[in-house]
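First up is the structure itself, then whatever we jot down about it.
Removed: one protein chain of the complex. Kept in place: all other protein chains.
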Amino acid sequence: MHRKNTATLLVTCPDRKGLVAGISEFLYGHNANILHADQHQDGVLFLMRIEWDLEDFDIGMSEFRHHFEPIARKFDMQWRIADSDSKKRMAIFVSRYDHCLVDLLYRHNSGEFDCDIPLILGNHPDAEPIARFHGIPFHLAPVSPEKKIDAESRQLALLREHGIDFIVLARYMQVLSGDFVSKYADRIVNIHHSFLPAFHGAKPYHRAFERGVKLIGATAHYVTDILDEGPIIEQDVIRISHRDALEDLIQKGRDLEKIVLSRAVRWHLENRVLVYGNKTVVFD
Amino acid sequence: MHRKNTATLLVTCPDRKGLVAGISEFLYGHNANILHADQHQDGVLFLMRIEWDLEDFDIGMSEFRHHFEPIARKFDMQWRIADSDSKKRMAIFVSRYDHCLVDLLYRHNSGEFDCDIPLILGNHPDAEPIARFHGIPFHLAPVSPEKKIDAESRQLALLREHGIDFIVLARYMQVLSGDFVSKYADRIVNIHHSFLPAFHGAKPYHRAFERGVKLIGATAHYVTDILDEGPIIEQDVIRISHRDALEDLIQKGRDLEKIVLSRAVRWHLENRVLVYGNKTVVFD
Amino acid sequence: MHRKNTATLLVTCPDRKGLVAGISEFLYGHNANILHADQHQDGVLFLMRIEWDLEDFDIGMSEFRHHFEPIARKFDMQWRIADSDSKKRMAIFVSRYDHCLVDLLYRHNSGEFDCDIPLILGNHPDAEPIARFHGIPFHLAPVSPEKKIDAESRQLALLREHGIDFIVLARYMQVLSGDFVSKYADRIVNIHHSFLPAFHGAKPYHRAFERGVKLIGATAHYVTDILDEGPIIEQDVIRISHRDALEDLIQKGRDLEKIVLSRAVRWHLENRVLVYGNKTVVFD
Partner (left out) sequence: MHRKNTATLLVTCPDRKGLVAGISEFLYGHNANILHADQHQDGVLFLMRIEWDLEDFDIGMSEFRHHFEPIARKFDMQWRIADSDSKKRMAIFVSRYDHCLVDLLYRHNSGEFDCDIPLILGNHPDAEPIARFHGIPFHLAPVSPEKKIDAESRQLALLREHGIDFIVLARYMQVLSGDFVSKYADRIVNIHHSFLPAFHGAKPYHRAFERGVKLIGATAHYVTDILDEGPIIEQDVIRISHRDALEDLIQKGRDLEKIVLSRAVRWHLENRVLVYGNKTVVFD
């Protein structure tokens, strides 16, 4: 499938009259053919995603900032732009459970994710064969509690070295330090195996089983320095019954985790997610 | 809850550069505060819904056409505008099954539907008590196969008399003539008790039961002159199993029908639905 | 629809060989035609539901205990039997929000619930007209914080007077005392407007909105003396997005609450629910 080369602009700013007119006049003035545009107001806040074809656009990506800055300043915008030609570089962190990793790699392989994956990082060696099958470098990076800071320093060096844009925690069983997280703010996607805020923290399936819930869930969210409290990108649930033993919950949950995480990753890659406060807008 | 007085503009036209800029400049020029805007491209077609606060807007609704027509002509638009101050007038047609009617009336009563219901029309008398409880006039309009044209003439007269904008068929068991339908094109919402295109026509639950499906569905669509073939507004399904007898399908289906129809009615009332070809865009 | 007259036996006991053989021989020996049988093991615990046609059964319901007691004693059973001829008597408690009440009454009216409703009890007068429309006595029973015990005494007297078997809290906004609850253990069904254990307690929709969840839920459970911690009977969720304001959550939640509560009530009426520990088995 031939994909158009497009640019996507994400904007957050105070809501004011003339905003949409200002942006669309600017784009029209530079001969953009708008493909998608979506916006959201939350109280006094305005959020927008706008994607256009670069074919006839008369500004190069490198000069965009120069031309757009006056408008951005006028409306007090926080903004970023992404170019479909510059693929994002994604690292995957994994521990022993490899179902999410396998799923992500298969989706990448079949063209569902438009990104590069230069690095898989595991604190256990279990995922190495599947990484090798897909031809992606696997780095074993064990983390011991007493040497966590050292381990994270080495991880950060690896991420820099590989020019990583964002990180996916594919059932990675280590808690990242606040320092680490702050370096990739809104760029670390985690999958938690419960319907947050229910059962945050350890062993959510065990606790769901104990409580006797009739649905189990999974939640993909950006990691912040408070465990399982970051902005939620996507959630879903599946029905269980008294017939399901704990092992059945874990098995059904695997399917949920894969799907919920893969949606969050795709939306992140497609620049559909805007964080504001502790929430997300997901432009569809 | 105090609601703002807003205007909603729906536009369909060939996709061209400058469209969004043209519309947003026009609105900004007349001091509109845009609340929601959403658009969709399907090939060469452009569809848009835009809603703004009327508080500071400097054109009255009666003069809007005059001011907007030049832009509409320039871009070859089909368009319509709705004003939240002018409530739509909805008629409900019903036969014997009253679950959808009861549901619609309750939602209207609780403020979920922002419309007037000046008329309920039944070809059986069963629904009269519930209509009376809600203080809405009920007209008994029996339809015999041989006098269908006469019956429809009387119905059309009633609709005109009550200034009806659109019609909801709440499990109304008569097929409307093509002539009748053409007078309310894209303004008659029907609920069909299957997941269309599966089981179109008569007795869908019986046929679903025979076929041994594992989910049953319901479909809300605009009525056209081909039975069960009109543009789909909304669909949903519910799980069944071998334990469910035909009566259980019918009972579970009732809940589906109510919910699916009520969503379609609400979206129609909120001017969220645009028909193109035999499909709909539902702006959310 | 003609319904068969049936008996339903519910059994909980330690799991032992010969249990099923013992029960089925007993029933066969008395000429029962078994219609449904379902069982569940959880560790050392055995739970069973068995329903049979009473037509050829050669023991009257009044003598059943006498005949069955030896088997029950042998296997150390807790058991109860219900006869479809003896309709359960259900009381509904309601406050201001009447959507669940309206839904329950409509279902009762259309034959979905096979029970009597001799009593609706409200701590506000709002629900009286709809109760009257359905011909069911409405008792206004205001509850003031300082006179709660008195109010509950009067309620309990009313329940006794009307021979109430079980109580449905249809968005009843008062917390019942432990003393009250203990008199109707496993016989008070409540609907909580969240996906428990998330957002237990007050204002769950507000808190769901604050947290930015992508699904909202509802939970029907038996009331115990710990708020929102009783055995869960049924749960369901619905998708929301950043476009949904708090009012939209509340509106979408109403549909969920109605459906989840109605399932729990139907299953309770059909003797499908067995409580063990703080969980339920729902035989389907």
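A, B and C label the chains in the order they appear, each numbered from 1.
Heads up, the rule we're going with is that a residue touches a chain if its C-beta (ideal position, glycine included) is under 8 Å from a C-beta of that chain, and two chains touch if they have at least 3 such contacts.
No experiment lies behind these values; they were computed from the predicted model shown.
*Asks:* Using the touch definition from the header, name the shown chains in contact with the chain that isn't displayed.
*Replies:* Hidden chain contacts in the full assembly come out as A, B, C.
*Asks:* Against the chain that's been left off, what residues of chain A make contact? List them.
*Replies:* Counting only chain A, the missing chain is touched by 1, 99, 102, 106, 110, 112, 133, 241, 243, 247, 251, 255, 259, 284.
*Asks:* Going by the touch rule given at the top, which residues of chain C touch the chain that is not shown?
*Replies:* 17-21, 24-25, 27-28, 31-39, 41
*Asks:* Would you write out the residues of chain B that touch the absent chain, in ascending order?
*Replies:* So the residues of chain B touching the missing chain come out as 40, 42, 195-199, 211-215, 217, 231-237, 241-243, 277-282, 284.
Everything that follows uses one rule, which is that only the chains that are shown with their structure count from here on.
*Asks:* Would you kindly state whether over half or under half of the residue numbers at the chain B/chain C interface are used by both copies, giving same or different?
*Replies:* Same: most residue numbers at the chain B-chain C interface appear in both copies.
*Asks:* Chain A to chain C: how many Å between their CA centres?
*Replies:* Between these chains, centre-to-centre, one finds 42 Å.
*Asks:* When the centre of a chain is set as the mean of its C-alpha atoms, what distance in Å lies between chain B and chain C?
*Replies:* Comparing mean C-alpha positions, chain C is 36 Å from chain B.
*Asks:* Which residue numbers or ranges of chain B touch two or more of the other chains?
*Replies:* Not one residue of chain B touches more than one other chain, so the list is empty.
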